[in-house]
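Omission of a single protein chain aside, the complex is shown with its protein chains in their original locations.
Entry: subunit A
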Amino acid sequence: MEDYDYLFKIVLIGNAGVGKTCLVRRFTQGLFPPGQGATIGVDFMIKTVEIKGVKVKLQIWDTAGQERFRSITQSYYRSANALILTYDITCEDSFRCLPEWLREIEQYANNQVVTILVGNKIDLAEKREVHRQRAEEFAEAQSMLYLETSAKESDNVEKLFLDLACVLIREAKQNTLDNNESAPMPGEDPSLPPLLGSWMLS
């Protein structure tokens, strides 16, 4: 048994080129820019963090390029605890596509998924096309958290994942309180019914 209290699956989505992979690689390995070839064959990245004495293992899934032609599989969204919806603050188009991504989330992600909107590439402030206030309002209207990051400068990247972990821990604890009998175990998808008894084949 590994040494952690919670396991959460975090899934990144958003247009191609907004920096999803860079955010993950910056957080898990401290690298920028990531070696492009290195993501071949890598399904997800793992990082275990400790928050107020609670050990949380984050399993961070990237799109494997399927977003490029808008062909992400539905199964990618299943059992995600959190979604990081990313756009590029220097690319209006990546912001305009957000409603489309939200529709996919509504269709396929579980309804308790925590969604955070991330405006990446704030190191390119002079090229900014999407104003912070506009993004904040959009995020608020959709009940999403909002954060601006720079994977390149490592601005807010740590904060992004740690904030998410905090929210997820809080929700997991809340669910335990609300629903003592059927409390999801750490790492178990809280949306799945208790007594589910499903198998991971190995």
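As a working rule, contacts are C-beta pairs under 8 Å (C-beta built on N, C-alpha and C of every residue); 3 or more make two chains touch, one makes a residue touch a chain; residues count from 1.
Following the convention adopted for this analysis, contacts and distances are computed from a predicted model.
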| item | value |
| --- | --- |
| Chain not displayed: protein name in its UniProt record ("Mitochondrial inner membrane protease subunit 2", "Pre-60S factor rei1", "Rab proteins geranylgeranyltransferase component A" or "Protein pelota homolog") | "Rab proteins geranylgeranyltransferase component A" |
| Contact residue for the chain not shown (choose from A:Ile10, A:Cys97 or A:Ala139) | A:Cys97 |
| Contact residue for the chain not shown (choose from A:Thr21, A:Gln59 or A:Thr86) | A:Gln59 |
| Residues of subunit A (touch criterion as defined above) contacting the omitted chain | 1-2, 7, 15-17, 29-31, 33-38, 40-46, 59, 64-71, 73-76, 78-79, 93-94, 97, 100, 103, 106-108, 111-112, 142-143, 175, 178-179, 182, 184-188, 190, 192-202 |
